[in-house]
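The other protein chains are all here in position, but one chain of the complex has been omitted.
On to chain A.
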Amino acid sequence: MIHRVGALFAVTLFALIFIRLAGGYTERSALRPLAEHYVLQAPLELGVSNIVTGILIAYRGFDTLGEVAVLFMVAASVGLLLRKDEADLGEAKAPQRRPASEIVMTGSRVLLPVILTFGAYVIVNGHLSAGGGFQGGAIVASGVMLLLLADPAARLNAAALSMIESLAGMLYVGMGILGLILAGGFLDPRFLPLGEAGTLISAGAIPLVSALLGIKVGAELSVIINRFRS
């Protein structure tokens, strides 16, 4: 009882803070100077139409690299936490499951290519419209999730996925170093020609980096999802 009262007291205090914050907030009517710089300069400097992608991959590219490293560490530590003990393997034989019904199997077979295609579209479209590597990678991983839910006996080739993921990561760092040598600095995507803004092949190396990010995130999330399957 006392525990509950204490919890409610803490929540009430937070609610008071939030009410003050939300009540005192006035909506902006103009952009902040930094945001204005990004919005006005990103299409000229980088040739991207989607400014959020420009910020993620070019201006804050180093952050994105760090984030990808965090994802990598999470995949590794989830593997460490959920590793099967040798003793478990013998006694805990997987219980016999009924195979999935016709509807589930056919549905997943029809939907999976559509989901993967949509993920690829979102990945390569990142510099033109809403989308990008992370979002598309998450969509690809959701397709893998569907596959594993529909058919729990399906085997993912985890070794190949890890290999693809490491390769994409190394290529990403390689792109960063190319930017250091050929353009303004580490992860500067302007070492390829900017092209005409608004076309698929434009914005320097941003589509390439976006594709690498998408491959890496998709493979990484698939590995993590695969690890959680008992």
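We adopt the following convention: a residue touches a chain if its C-beta (ideal position, glycine included) is under 8 Å from a C-beta of that chain, and two chains touch if they have at least 3 such contacts; residues count from 1.
Please note the rule applied: contacts and distances are computed from a predicted model.
Colleague: Out of "Cation:proton antiporter", "Beta-ketoacyl synthase-like protein", "Acyl carrier protein" or "ABC transporter domain-containing protein", flag the one the UniProt entry gives for the chain missing from this complex.
Modeller: "Cation:proton antiporter"
Colleague: I'm checking contacts with the chain that's been left out. Which of A:2, A:34, A:153 or A:201 qualifies?
Modeller: Candidates A:2, A:34, A:153 or A:201; residue touching the omitted chain: A:34.
Colleague: With the missing chain put back, one of A:130, A:154 or A:170 would touch it. Which one?
Modeller: A:130
Colleague: Suppose we count only contacts with the excluded chain; which residues of chain A make the list?
Modeller: Touch set of chain A with respect to the missing chain: 4, 6-8, 10-11, 14-15, 18-19, 21-22, 25, 27-32, 34-36, 38-40, 43, 49-52, 55-56, 60, 63-64, 67, 70-71, 74, 77-78, 81-82, 128-130, 132, 134-135, 138, 197-198, 217, 221, 224, 227-228.
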